[in-house]
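One protein chain is absent from this view; the other protein chains keep their places.
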Amino acid sequence: MTVHGGIGQSVKRKEDARFVRGKGNYVDDVKLPGMLYLDIVRSPYAHARIRYINIEKALKVPGVLAVIRGKDLEAANLAWMPTLMSDKQMVLPVERVMYQSQEVAAVVADSRYAAADGVAAVEVEYEPLPVVVDPKKALEPDAPILRPDRKEQTNRIWHWEVGDRAGTEKALKESDVVVHEDLYLPRIHVSSIETCGCVASFDAMGKLTVWMTTQAPHAIRTVFALVAGLPEQKIRIISPDIGGGFGGKVPVYPGYVLAVVAALKTGHPVKWIEDRSENIQADSFARDYHISADIGATKDGKLTALRVKTIADHGYTDAAANPSKFPAGLFHIVTGSYPFEKAHVEVDGVYTNKPPGGIAYRCSFRVTEAAFTIERIVDSLARKLGMDPAEFRMKNFIPPEAFPFKSALGWEYDSGNYGAALRKAMDIIDYDALRKEQGEKRKRGDLMGIGISSFTEIVGAGPSHTFDILGLKMFDSCEIRIHPTGKAIARFGTKSQGQGHETTYAQILAEELGISSDDIAIEEGDTDTAPYGLGTYASRSTPTAGAAASIAARKIREKAQKIAAHLLEVSPDDLEWKDHKFQVKGVPDKAKTMAEIAFAAYTNHPPGMEAGLEAVDYYDPPNLTYPFGSYICVVDIDKDTGEVKIRRFVAVDDCGTIINPMIVEGQIHGGLTMGLAPALLEEIHYDENGNILGGSFMDYLLPTAVETPKWETAKTTTPSPHHPIGAKGVGESATVGAPAAIVNAVVDALAHLGVTHIDIPITPWKVWKILHEQGAA
Amino acid sequence: MHFEGTFTVRATRARAWSFFLNPQEFSSAIDDPHTIEIIDADHFRGTIKAGVAFIRGTFTWSAVVKERVPPERAQMAVHGSGMGSAFDIVASLAISETGGLTTVKWAADVQMSGTIATTGARLLQGTTEKKTNAFFENARKMLEGA
Amino acid sequence: MIPPRFEYFAPSSVDEAVQILDRFGGDAKVLAGGQSLLPVMKLRLAEPRALVDINRIPDLAHIREDAKSLRIGATTRTNDLNDSEVIHARYPILSDAAYEIADPLVRNMGTVGGNVSHGDPANDLPACMLALGAHFVVRGPNGSRSIAAHEFYQDTFVTALESNEILLEIEIPKARPGQGNAYVKLEKRIGDFPIVGVAANLVLGTKGTIESAGLALTAVGPTALKATEAERHLVGKAPDDAAFERAAELAQEITSPVSDLRGPAEYKRAMVRVLTLRALHRASARARGGA
Partner (left out) sequence: MVLAEMPSAGDEETGPFVNVHVTVNGAPRSATVETRTLLVHFLRENLSLTGTHIGCDTTNCGACTILLDGKAVKSCTILAVQADGREVRTVEGLETDGKLHPVQEGFIEEHGLQCGFCTPGMMMCSVALLQKNPHPTEEQIRRAISGNLCRCTGYVNIVKAIQHAANKMAGPSGGGQP
């Protein structure tokens, strides 16, 4: 007997009712009486000294009320603020701008239009300084020092390594075959369709409320309290509906702080909404990893060792959104689905004259960079050994019986069955027939490629013994309250940006409490009501807050059992929780439903027990979760133009227990498309002067419905042993796994021309150049 | 972006020198509507409504003579900002005279920053080169006394 | 995102519009579809003092064939070309090109006149106009005049249209038997500016040889480029590979592509050859009655 909307059911989403009617409530929809507008003056230079900011003309523009400059903030000790990685970031510069389109001043006006006019009227005199955009040049001795404020006079931010350096060197030397690849993952941008913004408002009693596009409202409230010295009980952060986040709405952007300062100074609510060009040019970027990898194997194709060196371009400050002990995020999941004995990873963070950041782009913490590296270089190795890439993977996968598996770089994979997923993908796409077709086509000179990616992901950060952000442990929470009529409301410390939490959390609680999910209201994002949590990113919501929901519900069941026993006049031990109600063991029709129990909790609760039926849980996950999958991509290449067309893409994913199959499939479709995007289309270029080329949707091209293939999805189910309902995270799997499958397919199509790697995005002219040079075009 | 060129005119070297070092004269070779204000012999500033067809905005500009070896060599740096953008030009001149004919050898390094170099790059790709060449062509005609 | 201030006029006659343009002496711009003008204003890269909205002027949006030519009104929307039976059946080059301009939403507002006279070398219709031998009927303070397409495009964003003139109508020689044409566009992503575009227009004589040829290129020069030498080479030849290969080479020689986000110059020049061959083959197939 199932409960309506329980786990495993593809119930329709609660959120859709308001979204399809245009009744969503996004930050730019917030309108308060007397609200002013803030717009930002930005630097045309990537590195320059500010001589003078002239605001006379701006103050005369009709509707302009105020202009905020760096020295105004300096007086209030707000010119600088900490980043999530404890580096320093400017709210407004006092002395120097460090990247093009950096905030330089803020104009406050009585309308959006007047504010824009004000920005155009602010005159700033700059003295250009030498620019460094290439991180490798930034490490050369004569490079200008970008951050003289730091102790050591170098552009290296940090050096981080893990693994057995000596053992790995030795194992590589002793390997029969070693393959080396240099992989550059260019800078890309999340470009969620809603840009960032906020409305900051002080009430008469000095309480600050900020509606803000943030994925982690509680953490923001605490950071504001610490940085601005505001009492935390007088700060309320509200994340209303968010139009996509993908990691881009985790950082604290200067615009937020400026709106708060403007609200304080003017005594009016102040709204700041950035344009798309500002969002792409100034907000946190993703990737920009220069990776150099070596992999070894025996001559019969058994993997031996993996060595990875990386230079990470962080812009002018390290504003990455990583757990604090991991400057390179979880990049050391780079051993992937393979049981390397010996592995060593080292990463150097470097300053350049570019915007700060290093956020996810839907990939947990640097996990796409890791999965791309291992699944690309494993392919190169298989090719060098003359082995079929599927066969090579099957031969080297961590076997199912080895779980929980301890990796050479310190992770304990909770569960996995990699061969089953790859086998299923091969069957669905009819792998052998494809290889045959490819052989025939190659004879005719047609270019067809088949690419595989069997990735392992690491999500659900994370155990508080190791995981914190600015010291805040990365637990998460759920608080449930059941009303007398058996309906319920539950609040969480996470914040959905489209993943459907209002529906999936209700399904977990429906399953655990025996209440229809239609009767459970889910709320997130208001720090005055929601229990403290670290927010939604890195596919952590289901693994942490989802677990908290189960545990909190089970706490309620403990109390409910006593009330049921009181009602049925039996001892609690005589009862069992079966078919979503408490039954007397052996007498199933003598039972009490949760609705009956809830009513009794307020009208007839046992003597000595407190009334009410509620519980809260702050869940500290014992381990991360390790979803995985196997993707197979088929591409056809136009010999004349070099264009790559994805003909088919089969994705088999395993994220353990699935709460809502419809929603999981939607996450995979979206994730695959954000894998296709960097593989074939997206890149932010910088010229040698630090100008951002491609700083608007005119030139930074997102995939449309025409480029996106009809994704084919399937699943296997390997539950997480340590999660209350066996669920792992899934929101980012496809973005992590897809790029390697696409690149492997293109390289496969050109392998007979001696191609072993092509850096993404694989544009038509990169392919044409290869064909042209090989005389095949 | 680097541009350079040479031209020969019948004018004397001194005439060519005075043309290029006198803001009132050399600014007349600028097609776009502009204003000019002389601070001192080596410093000038003003505004210019620069662009092509309807893509046009007002820039405030300031110039400084960085090197002055009359009548043979000079270098000037011009900085302008406007339209959320900025341009920085370093123009250098070498003027020589042989047998009554004066040869002017010029070079210009132009660096664009901000919106016109990013979002507007595609629109203004060839414009900078044309404008630089047009300026020196106008100068040549004026010196030729045509 | 926010355009600068301007005066707005919505005249109901061409002459009224011309007077306003004349009065502002180049500082007033025509607003037709606005899909090229408004974006540039929103980025504050253009600050005209006035906009003259010509959408309320009657009889500027039409697709008509008369005895001699096809007439397309300046404010005809780009999508109207896609929806027109006449265009699909007899002038497929125009529906080929229209279908690739920007996206269906922009094409509901953007006008044929705007795309033809905006002066961006990446606009797709100018090359079609050159290949079709079109003329532009424009009106200014001292009356109307007709400008041949090959004299219209002078430089990037600079056309023969004076700042006090309005484009009224495009006049294209009427399609004849044995005529076939096509537009082929290569782009990084649907709706993006072209990497390269090629417009080809062929008329085959009774003996099957090429009687007249129009060939023009998009996005590989300061303006749309008319490949005159290639056209001359084709006339009199059979529409075969040899003739097309040579025409493609001649077309490559007039290009001056720049390296940018849409590819290195070397690639663009190579794609001129690839796309010219595709456009000529499709045009000749259509000339012989194929699709």
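Should a chain be cited, it is by its letter among A, B and C, assigned in written order, with residues numbered from 1 in that chain.
As a convention for this text, a residue touches a chain if its C-beta (ideal position, glycine included) is under 8 Å from a C-beta of that chain, and two chains touch if they have at least 3 such contacts.
Everything quoted here is computed from the prediction, not taken from an experiment.
Just so you know, the chain we are not showing touches A, C across the whole complex. Remark: the omitted chain is touched by one listed residue; of A:Glu194, A:Asp283 or A:Glu732 this is A:Glu194.
Residue-wise, the contact with the chain that is not shown comes from A:Ile663, picked out of A:Ala564, A:Ile632, A:Ile663 or A:Ala740.
The omitted chain makes contact with chain A at the following residues, 12-13, 15-24, 26, 28-29, 31, 55, 59, 62-69, 72, 110, 112-114, 190-195, 241-244, 246, 261, 265-266, 275-277, 497-500, 662-663, 665-666, 668-674, 696-698, 702, 704-706, 708, 710-711.
In the full complex, chain C touches the hidden chain at residues 1-8, 10, 31, 34-35, 38-39, 42-43, 51, 53, 55, 102-106, 108-109, 190-191.
In this section, only the chains that are shown with their structure count from here on.
Chain contacts here are complete: no pair of chains fails to touch. Set against the C-alpha centre of chain C, every other chain centre is closer than that of A.
Work out the mean CA point of chain B and of chain C, and you get 35 Å between them. The mean-CA centres of chain A and chain B are about 50 angstrom from one another, to the nearest whole unit. For the pair chain A and chain C, the distance between mean C-alpha positions equals 44 Å.
Across the assembly, chain A contributes 120, 277, 693-694, 696, 698-699 as residues in contact with two or more other chains.
With touch defined as above, residues shared between interfaces to two or more other chains in chain C number as follows: 43-44, 193, 261.
Within the complex, the chain A residues that touch chain C are 112-113, 116-117, 120, 275-277, 640-643, 681, 685, 693-694, 696, 698-699, 701, 703-704, 706-707, 763-765, 768-769, 772, 777. Residues 42-46, 100-101, 120, 123-126, 128, 277, 281, 687, 689-696, 698-699 of chain A are the ones touching chain B in the complex.
Within the complex formed with chain A, the residues of chain C that make contact are 1-2, 4-5, 39, 43-44, 103, 186, 188-193, 195, 261, 263-264, 267, 270-271, 274.
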